[in-house]
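Shown here: the complex without one of its protein chains, the others still in place.
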Amino acid sequence: MAAEKSGSHEPFDMAKLRELISLMEQHGLTEIDLRQGDQRWQMRRGPTEVMQMVSPPAYSGVSLPLPGPIPASPAPTAPASAKADDGVPIKSPTVGTFYAATGPGDEPFVKVGSRVNPETVVCIIEAMKVFNQIPAEVNGTITEVLAKNGDAIEYGQPLFRVRLG
Amino acid sequence: MAAEKSGSHEPFDMAKLRELISLMEQHGLTEIDLRQGDQRWQMRRGPTEVMQMVSPPAYSGVSLPLPGPIPASPAPTAPASAKADDGVPIKSPTVGTFYAATGPGDEPFVKVGSRVNPETVVCIIEAMKVFNQIPAEVNGTITEVLAKNGDAIEYGQPLFRVRLG
Amino acid sequence: MFQRILVANRGEIALRVIRACKEMGIETVAIFSEADRGAYYLSLADEAYCIGPAAATDSYLLINRIISAAEIGNVQAIHPGYGFLSENAHFAEVCRSCDIEFIGPSHEAMQKLGDKVSAKEIARQAKVPLVPGSDGLINSESEAVAVADRIGYPVLIKATAGGGGKGMRVATDPASLQAGLKAAAVEAEKAFKNSGVYLEKYIERPRHVEVQILADHHGNAFHLWERDCSLQRRHQKLVEESPSSTLPKSVREELCKAAVRLVKAADYTNAGTVEFIVDQDDNYYFIEVNARIQVEHPVSELVTGIDLVQSQIRVSAGEKLPFKQSEIPCRGAAIEVRINAEDPAQGFRGSPGTITQLRLPGGPGVRFDSHVYQGYTIGPNYDSLIGKLIVHRPTREAAIACLQRALDEFMVEGIKTTIPLLRKISRLEAFRNGQVDTTFIERVLLPTMTQPEREHDR
Partner (left out) sequence: MFQRILVANRGEIALRVIRACKEMGIETVAIFSEADRGAYYLSLADEAYCIGPAAATDSYLLINRIISAAEIGNVQAIHPGYGFLSENAHFAEVCRSCDIEFIGPSHEAMQKLGDKVSAKEIARQAKVPLVPGSDGLINSESEAVAVADRIGYPVLIKATAGGGGKGMRVATDPASLQAGLKAAAVEAEKAFKNSGVYLEKYIERPRHVEVQILADHHGNAFHLWERDCSLQRRHQKLVEESPSSTLPKSVREELCKAAVRLVKAADYTNAGTVEFIVDQDDNYYFIEVNARIQVEHPVSELVTGIDLVQSQIRVSAGEKLPFKQSEIPCRGAAIEVRINAEDPAQGFRGSPGTITQLRLPGGPGVRFDSHVYQGYTIGPNYDSLIGKLIVHRPTREAAIACLQRALDEFMVEGIKTTIPLLRKISRLEAFRNGQVDTTFIERVLLPTMTQPEREHDR
């Protein structure tokens, strides 16, 4: 707004703001709300508790001491891989059954160390009797195979890891 | 207003803010809300969300847009007195009806400015046809009378304020 | 009986099906979109598979993904819930062609009753009353006048290709009929390139009354009495109850029998709902069949004591319904209200967000069906239903009192809901006296709400 520019009070003194923000972090403040005349400075910081409420722990039911069978939900996407940073995942574009090779006894499409380009078929996901060939979609080297023959695969589940390049 | 005069309308005195923020941390304050004239400084620290969950706002039901009669719970102890720091409260030791004097037309036991000692009777609380004389229990001067003749009084409700001495 | 069922839905109805299965000792496979990952109800299923991103067209509506999940989940049957694929005859057919039972009617019955023209033809044969009107298109003014004379004014002129109210006219006498015919034909030609119009009796301020049906594969078709769902906004039901508070006993019984005749005529099985409109003289007219479980099924469960979702599963597994018509009671009065994450003050705009505080009603007479909890985030992707509050008491008066106190106890913070509106409705004289119709909310209630609200207007 034009009015804001007018005169000696230059909107928002960045030096002060910078200082306030660093004070907030330093002293663990979550909120500042300053008003004077037509000015209002309001700042909020990292409400970690709200975050917990926003996304309740996935499958928290699993932690219940159920006497019955424990719901065996498949693990959500990211596997607890020690090599989590060793490349990008190739994720399943559909839900179905994983096959590493064309048939039993055949060589797998790819192994750790295989070079792939975007068109390289890395596996088959069977869905409704249809065998979907899954392309790598990236250039690189397979660093990890995350699924086994016959595994039930859900949408978005990582199947391989690829070091790009 | 005094505040308006100060300075060239410079928004927000950083020295004061800095001091307040460090005082908050030092003394474990979670919130500061200062108002004067058109000024308002409000600051929050720490896990406010968890705090809300631990002690949900008293009578939060009152804020519901109930179409029916709104629950008219009596206000919890501390009244929103402007002179909140002007002395200590004399609290009701029981539940009952407040009387400032022995009978209608009589002089009240105490008024603002009355000197009291621990034995001074300050009012009567009637409970089950019994008229309980309430002693001040402190030495000092009455600065505020917080109840009216015939008021329903609950346990712990402040009846008077006394500046000690 | 099935050992394992896939629940092809989300939210409260997915939880409802999981609950039914758990009580029957059947394992469940849930599916979910990325938007629903981590929802608590998924942890109650025995398995859960992500089938796609948030958009329903890329997940809950993708037949091949759901069938794939059913295959890897190794289920014998799929429960479709309501909405999504529940009335998709093709989906039902695909399921069965994959040797997976679709928990619902045969796709043939679904198609027959899903098509309005064929449904009306079946109704006619089964002597179920239809809204009186012309036999097909109107060819001349004189024909129109003759039809109107026969069925009585007011009449509704409708475009045969119509939709959305276009090409519709109400006529109250021969003069307005003649004028209306021309105008409607022109409008219809313009909108649909088809000027064909027909006549129907115009039902003023109708009530919406529907009959719950259950039919098995052994020739049994029963009604579970009726539900009155007249309180609607833009055809979205807000309040549903059983029994109807206004229909005379003889009409209720007739209506329920008509519904049974209709589903028998269509060889319909499983649960279904036959919808009628009822005029101010308690004449009822068949409208359509909903070939699935409905949102408001709990009110029928409460008055009859019959678990509808369990019954659906038993019927699909080939079991015989274990009762006779005369053994289905209608006890007390049940009322359901829909708690939606919507802001009635802002034109019922959806109100997504996180529930920061939640106090649920409870105690005697209260049932609550919901997948949400304090900390749950309502996303913008799906419908706004966050729960159904259902009360059941010996009398309608007591049920309304229970509804009022339950709504007063109900506190949701962080999002806007229909709760304040429902509180208001529960205290309206017109509602308490049963004097409402499908136009009531928009015609009477909402206009009063644009004014600043009076306080304490019970």
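Details
For reference, chains read A, B and C in written order, and residue numbers begin at 1 within each chain.
Note that contacts are C-beta pairs under 8 Å (C-beta built on N, C-alpha and C of every residue); 3 or more make two chains touch, one makes a residue touch a chain.
Not measured: the values here are computed from a predicted model.
Within the complete assembly, C:Ser370 is the residue of C:Ser370, C:Ser384 or C:Ser426 that touches the hidden chain. Within the complete assembly, C:Pro394 is the residue of C:Gly152, C:Gly219, C:Pro248 or C:Pro394 that touches the hidden chain.
Note on the undisplayed chain: of the listed residues C:Arg19, C:Arg37, C:Lys120 or C:Arg432, the one touching it is C:Arg19.
Shown as candidates are C:Pro105, C:Pro298 or C:Pro420; the residue that touches the absent chain is C:Pro298.
Across the entire complex, the residue among C:Ala191, C:Leu360, C:Ala430 or C:Leu446 in touch with the chain not shown is C:Leu360. Take chain C: the residues that touch the chain left off the picture are 15-16, 19-20, 22-25, 40, 44, 298, 301, 305, 307, 331-332, 357-360, 362-364, 366-370, 373-375, 394, 398, 401-402, 404-405, 408-409, 411.
Although one chain is hidden here, its contacts on chain B can still be listed: residues 52-62, 69, 71-74, 76, 94-97, 127-128, 130, 152-157.
The definition used in the following text is that only the chains that are shown with their structure count from here on.
Put simply, the C-alpha centre of chain A and that of chain B have 51 angstrom between them.
Within chain A, residues 50, 53 each touch two or more of the remaining chains.
Residues of chain C in contact with two or more other chains: none.
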